[in-house]
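Removed from the display is one protein chain of the complex; every other protein chain stays in position.
The first chain written gets the first letter, and so on, giving A, B, C, D, E, F and G; residue counts start at 1 in each chain.
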């Protein structure tokens, strides 16, 4: 019999330190698969900032440079401008990209920096223990929104990707999820497409991925995947938000 | 004969230090008029950050607290949360609000902070001598975009107000100009409306004002006013971008 | 049309010429004497005319356009 | 339908049960022996069946869903 | 959970023990509220997350209480400035990297003469470093990591009880001098639970009135609070005014403690967590008959220069022990002005040595110097 | 305009004068490009705007040259990190408030061991302060305003020529030690025009190869550059490794200068702009027969501790003159270890005193100490 | 008296709560106590632990390099701590989850089949109380009576039903190791 599914080559053999059912693990694999399939292992550079995935360089067998919390887009800008023929991507949590890194992200997109961003939206600050994220939805219980997020007290969640789609320098923005096999495959296609956009030099590309954090959501992984479908996507609808590559909007 | 036009009471008698034909001077007067007409002088607090208008407290006869460059929205958040029955407004340049202050502004809007922001878009860093602003339009010559702003090298200009209109916590966002008597009057109405929105507690309100900087544009004031109409509004179209107050969209 | 009249504070004026550009009747010109700041200030050409002779309507467009709040407008 | 087969690396497994939730034929269960990390790992119920007896199609849905890359899939 | 807000737990206890066992971070938060702090703005970072978490719950239950998890450390320090301008008692907290980001704001607070309390539960660095306890932000705290001529008061607690007491004092000092006060702890102080007894809550109405606050110009001339002072002459005057204030603080707000120092031939100098380890070490060597004492600076700025200089008239041998590569040791050298030999022992990077380890260093130095 | 990029102007000159008259900020920028800097990321702030302005023009005309006016100082320092990771020679510049915002990034650069050059044309502070020349960022620069155990090399030029020369050296030192180097100037040095002679341009190909840079894992194992070191033992080791590097720098990279010091009974210590004023003052009092000399630290970190200590064997009276409220004076006191009396004269807030004024201070101290 | 105890296990096994309760009981008995839980990223998918020091003297460091007691709830905990315990010290093992046994001969070992003992109570979450009961019996660090008071004070307000359940579980453990 033929092996039809196995660990991608651009991942090291180290087991993940993430919690059971964590979306980061899934995304690492997906990105690894895309790197393999597109043959990018020798020309791609990843930029993981602080967040649960801060140790991503333990897993990816590619060049990686760690960023300070929130500043991945700026760091990647410096890298990519210095090495315009390499592929540069950031891998950022929602706290990282949509709170402290808001300005860096929006301006990288506005400038049209030719980089790719994987935006892992799990609606909480995973690494620091489950505080409210800018993307925590109304009513969501976190360690800093006691009784559930309330708009008057805690403010509304932020739709960063929708804002980034407005930026003139962004070429491709899509929101996907990793909560089911079909969504996982769509995510993979979206990431491949984002890298393609970068290879073409078309500008800023971003894939926002709704990603389970069973630990801080206090759900089982299976419940967490369901919650994404039933609750989270109401605030963060899946789909292509911007596509300037000329491809049809409904790529899948 | 009756005096039908004179200096508003909420301005001190000090002459402005701004350049001839500067939009800041006009806006100071307009804001002063609105404060007078709405009777807010004793309960309003202004927050001017670094920028040509950093000395605004020399002109306004109201309480004012100076902010660091870009942080007016955060400072105003602290002020307003501490004094929820006062009216708090920031007065920020385009460099201030749309570059270094991007995150603070977007998050104040996303949270729905009940403050008002006057966003003075003159497409340059006036105070520091005419460097490229995030809102400098493509082709615009500045001291840091030699030969005119080029998208590949310098990035695209940013449409911050459009992004802010997407934020769930913003209640009212309008773009006006101060380049003609009728636009000046519209600006006045917009500012009055923004204060009203705040008084009602409806959330974040912002008026973006296209404002001439003849000095750094290297134009006469009259040319500068024309340039706003003929060139600048193509990138920054005037009008109401968001109005959640229930009023009709086309207030004027 | 009610008769109008304006007063320009020459020391506040910075010669931006915005008032001149908006007056429907071109009633504002430039003075030939420098003010203390070194500008040639704006000058209301009907300043010394009798009420009946003035074309100024007191519409206030000049004052509305004046960044320096150098203009006060009077109307009958 | 081609016959399939999966191998689960029990030491990588963290008992998230996602594979179980997606297998169209419910072919994955939970082992009753703790692994080194302290989890009860997933267990391929057709592991010891003959090829002909297996219902596993090798569709790979389980592997696609496995965060730990603990599953390898084989197909004829 | 064991971490539920204290007030909920405390009220129920029928125990006669007046103390409660609380995590250091919770202690700071509870003490702040009791000291009249109604405004907290912060951003998560380990090892101080329990401060915002506690505050989010505690302040949401108090009339007028405001907790905001800001979008960043920068936003939070400027929210602090805003609420302080409005006259409130206000706090923020963070750890190394976040404190670095607040430096511009701290410089502003100092220049604007605004009271505020800033807590640093520090961790190993530079960069992301780690989340283990370290004392490597001493320079940053005492030399002003921000720009310009200013100083911040820096208090260094070494126990749960002191976290409570010094938090109270920090708010009083901040208001008294209109200046930011830094509480410099570390991951261990923030995470460790110890029995603590709190002072009673100060009613907001009893707090001192601030006649400079921005509240809307009602029934009084309008006010402004400005940071830009374009004229160098005026800015210089402002700087000297700050300097006079700092000199007053340096005279009047010194805090330090000596242990077994009276007959000592050798003195250990240490602050915070290092000081409590050092105390354990000193006790050990005392048991072996070594005449060794401990000086613990509690206010790191102002630093107890004079006290150390006075000791150096009798004692000539000093060991400075810090959980860093050597920072306070500069202040000790400055204090001694050559009037004593200084040996530095440092463990940076988040290592917390045992009292035994430190006692060995003391013993070996003691005999090398032929003191015993 | 008098400020057009130098290379345009220079090429045309048929004058035999090898020097050009240039504004200090332009000098730094031109020297950087000639030293191989191809990446500049900055943000406007007075009094250093001419650096980004010059760079925007100069780099846009060079193959591979990158100038970005970032959205903030924070973004710019992290762009610096990115380009440095890629192996480039890279620079940013700012003034006080902007440098404060860069502190987290500078701590990262140090911890990550990445070379970069950071220019601070400092101004009066704290807060917005003003844009006049001041030296009140000495602490921030030399004590590391960021968090964690680290040091940055700090070079303090005092003339246009030195701005050029030290900029060259800054890039070499940064690469040699894989560490950020700060050039600490002030508004006067940045704005003043003086005649300058540049070293020839270094061809990019001749720059040292960086075998640690991130360039894509082609034909070699993949690399990572990390900042988080969770294990305290590892982080401690990393800290000591940095420390050994800093100790080497402290031994080998000292820069200072003495003037009229040989027979001096009193020494003035000053750096940068203050040092040139002090030199004028020393010349004046020498003319009156007073035996006064000048020590000018050029590297502020490492600080010439030993040199000063050596002088203190002969000279017992020191005047420290700074354009601030007293910062370097602490290093002088540390150096002397009580072996000399130190008088501090400071003018903060952007005041630039005249040589005459400083000479009066010297004279009065000289006679008070009964040296003449 | 200066006694260091380490509690260690998976995140969900309630080890921090055991430490908190023990330290509180020590405080009730007028001792000096410190309780230092592990924190932060190290918890991710790993082991939680908690160090309690109870002493009649001032406590210099809450870090226990050589604990007198180790309460170990799972295999990794045993692997990590078995060699750190002082000679003459005592291990409390959750024998339902720990297969191997330390080879050291200089320490005392108690095996408590926590998962089995807790089953009859119908609430798996209180396994930590079972262990705590066994621990206070054999360590004699604090009295059973004090611990009852602590449980009451701690849970009455929060979840009164838990007071009873916790007490039951505590007694199961306390009684398990015999008189």
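Assume a residue touches a chain if its C-beta (ideal position, glycine included) is under 8 Å from a C-beta of that chain, and two chains touch if they have at least 3 such contacts.
A quick note: this is a predicted structure, and the numbers were derived from the prediction, not measured.
Chemist: Determine which one of F:30, F:53 or F:194 touches the chain that has been left out.
Modeler: Checking the options F:30, F:53 or F:194, the one contacting the hidden chain is F:194.
Chemist: If the hidden chain were put back, which of B:4, B:19 or B:222 would touch it?
Modeler: Counting the whole complex, the residue in contact with the absent chain is B:19.
Chemist: Counting contacts across the full complex, list the positions on subunit F that touch the omitted chain.
Modeler: Its contact residues with the unshown chain are 1-2, 4, 8-9, 11-15, 17, 19, 21, 23, 46-47, 131, 187-188, 191-195, 276-277, 279-281, 283, 352, 354-356.
Chemist: Can you name the residues of subunit C that touch the chain not displayed here?
Modeler: Listed in rising order, the touching residues are 14, 34, 36-38.
Convention: only the chains that are shown with their structure count from here on.
Chemist: Return the chains common to the contact lists of subunit B and subunit F.
Modeler: Of all the chains present, those in contact with both subunit B and subunit F are A, E.
Chemist: Please name the chain that ends up farthest from subunit E once chain centres are defined by their CA atoms averaged.
Modeler: Relative to subunit E, the chain whose C-alpha centre sits farthest away is C.
Chemist: In terms of CA centres, which chain lies closest to the overall middle?
Modeler: E
Chemist: For subunit B and subunit E, let me know how many angstrom lie between their CA-based centres, rounded off.
Modeler: 40
Chemist: Which whole number of Å gives the spacing of the CA centres of subunit B and subunit C?
Modeler: Averaging C-alpha atoms per chain gives centres 27 Å apart.
Chemist: So which stretches of subunit G touch two or more other chains?
Modeler: In subunit G, the residues touching two or more other chains are 40-41, 45.
Chemist: Please output the residue numbers of subunit A that touch at least 2 other chains, ranges allowed.
Modeler: 18-20, 50, 54, 66, 68, 99-100, 102-103, 106-107, 111, 127-129, 134, 154
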